[in-house]
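Left out: one protein chain. Kept in place: all the others.
Chain nomenclature is as follows: A, B and C, assigned in order of appearance, with residue numbering initiated at 1 for each chain independently.
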Amino acid sequence: MEATFLLTLLITFLASFIGYELISKIPQTLHTPLMSGSNAISGVTLIAAILIYPEVGESQVLKIIVLTAIAFATLNIVGGFSVTGRILEMFKKND
Amino acid sequence: MEATFLLTLLITFLASFIGYELISKIPQTLHTPLMSGSNAISGVTLIAAILIYPEVGESQVLKIIVLTAIAFATLNIVGGFSVTGRILEMFKKND
Amino acid sequence: MIEIILLVSSVLFIFALKLFGRPSTAHRANTFAMLAMALAVFSAFNFDFSNYDSAFYITIIVSGLLGVLISKRVQMTQMPELVGLFNGFGGGASGAIAYVELSKSTLPLSDYFVAIFSMVIGMFTFSGSIVAVLKLRGKLNNVNTTIANIFSAFLPPLILLPAIWESEILSLEYFMLLSLIAGIIRVAVIGGADMPVVIAFLNSLSGIAAMSAGFIVNSIILIIAGALVGASGIILTLLMCAAMNRTLLDVLKGGFGSKSINNEYDKDPISTSPEDVAIQLSYAESVIIVPGYGMAVAQAQSAVKELTNTLKDKNIEVKFAIHPVAGRMPGHMNVLLAEVDIDYEDMYTLEDINSEFSSTDVVIVLGANDVVNPLARTDEDSPIYGMPILDVDLAKQVIVIKRSMSPGYAGISNPLFINDNAKMLFADAKEGLEKIIKSFELV
Partner (left out) sequence: MIEIILLVSSVLFIFALKLFGRPSTAHRANTFAMLAMALAVFSAFNFDFSNYDSAFYITIIVSGLLGVLISKRVQMTQMPELVGLFNGFGGGASGAIAYVELSKSTLPLSDYFVAIFSMVIGMFTFSGSIVAVLKLRGKLNNVNTTIANIFSAFLPPLILLPAIWESEILSLEYFMLLSLIAGIIRVAVIGGADMPVVIAFLNSLSGIAAMSAGFIVNSIILIIAGALVGASGIILTLLMCAAMNRTLLDVLKGGFGSKSINNEYDKDPISTSPEDVAIQLSYAESVIIVPGYGMAVAQAQSAVKELTNTLKDKNIEVKFAIHPVAGRMPGHMNVLLAEVDIDYEDMYTLEDINSEFSSTDVVIVLGANDVVNPLARTDEDSPIYGMPILDVDLAKQVIVIKRSMSPGYAGISNPLFINDNAKMLFADAKEGLEKIIKSFELV
């Protein structure tokens, strides 16, 4: 989705605002899975890595750097969601 | 601000979501000013009237219709905010 | 530049809504929203004010002044009508704009459908709101639901009709007319005291109409503001429905309160006098006042304030218990009480106060009826069965101030009135209270 800079700013504001409102309501009991969950979500930067990977060209150094970024981000996503799921299972049992 | 249709949809979703979250938290005591306040805000359609007014061309009928829309919307904005302000003053006094 | 103004305006609208969340900050919310609106409107001119003729500016100024005038004159008891009227204006404006856009032959197909939608919703809101206001003013009686049923049945063929004739322009006016009629009929069949729900619902529709107008003219700020109004209306609608234990569909179907229901009592109520009430109150330690629609009708709020002061001077604790649908619009009672400077900290919601009745000495039910009817708890056949009510019947002593034994909106008898712990003070709410206050001076 292409957007003008100001429209992007607007969306940034709206998303941050929603984030702030929703997260303020999360009870203390879930703060640890919240942190590991946001770890996972911060791995979304993988998208940026995927987008730029085909453009790095010949430079082996840059390619390795992007691959490192991909490894880091993937670790975050997979590891983060998996451990968060593990924790939340514990809270589910109590239903 | 020009935007693609889907970006507009995204913004619509984000705004509705924020509206829903924030308004759910407004206490019963303020529900009447909330209604008159949203009356005022619904007058925002004045913007649309302003945008199309220069384009109606020669047709007197269309011109009168747009002027009616302008009158309605202005009434809403001015009347709505003014009466809401009056009500909220009452709640302020109690501080 | 225009874009930055619009960005600021959007942000301001949202912070305004956030500030609206607490009575102490709400007046600032109004200022924020006004500023946001001013910026948004200003930006629409795109710095070129020469495109607009004097007819335009005169219209703005005249209707602006009219708006100020109305808002200064309106009494707080008339708020339901005012909100209803403004809904109509909002819907009408958006509908009119959609009509004008549709009259252009250049509209792209995707916008075409949005515009039809906006016109239909806008016109429906307009005519429906006018009918709702007339009903609130008591100028219109309930219409039999069969008329609506017949109309609904014929709607599909009526909609398809333009496909048969050819002229596109004419079919536009035809759809407009259909929407107007639909609005009138739909609202006409709904019972008078369901009007608050209808008004909140129309409020939501006026927001949706504005939002779709935003899609047509490609204005993000219109979409955002419209979405906020739409959300607000729908939340209030659902809240009221929940407070009456009915569904929105059920309300919109209409016909509620038209059945004639048994309204007899197998026992005479105990009636009391203002003097007795004053004596009883002066021995109480805690009093809860439950205001209802009757307080608004009688304009009794100043008298309530006076009584409260009298009681507080005697060190008697006074609280107000406000049912979510007491009166004729959400928050109606709160505004009336706030008008006479009663602290909002003393106004309690149903959930907050219901457990306190049993430990309260005297409860004064002031022109309220359905919202304190214990049948809602016990009688499965009652039309209000399941509606959460204020449990005033659990108090040590209940005093009901109303003019007669006649029922409230739901049209059913209220066994509270013949309860052993209840006494009736048959009087207009205002006059009754004034007499009680006078008796205090003699006690």
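Methods note: contacts are C-beta pairs under 8 Å (C-beta built on N, C-alpha and C of every residue); 3 or more make two chains touch, one makes a residue touch a chain.
Keep in mind the model is a prediction, meaning the values are calculated, not measured.
Chemist: With touch as defined up top, name the shown chains that contact the chain not shown.
Modeler: A, B
Chemist: For chain A, which residues reach the chain that was dropped from this view?
Modeler: Residues touching the hidden chain, for chain A, are 1-3, 5, 8, 11-12, 15-16, 18-20, 22-56, 59, 62-63, 65-95.
Chemist: Considering the entire assembly, which residues of chain B contact the chain that has been omitted?
Modeler: So the residues of chain B touching the missing chain come out as 4, 6-7, 9-10, 13-14, 17.
Going forward, only the chains that are shown with their structure count from here on.
Chemist: Can you tell me which chain lies farthest from chain A, using the average of the Cα atoms as each chain's centre?
Modeler: The chain farthest from chain A, judged by C-alpha centres, is C.
Chemist: Rounded to a whole Å, what is the gap between the Cα centroids of chain A and chain C?
Modeler: 44
Chemist: Could you put a whole-Å number on the gap between the CA centroids of chain B and chain C?
Modeler: 18
Chemist: Just curious, how far off is chain B from chain A if you go by their C-alpha centres, in Å?
Modeler: Using C-alpha averages as centres, the distance is 36 Å.
Chemist: Where in chain C do residues touch at least two different other chains?
Modeler: Those would be 3, 6-7, 14, 220.
Chemist: Could you list which residues of chain B touch at least two other chains?
Modeler: 1-3, 11, 15, 18, 22
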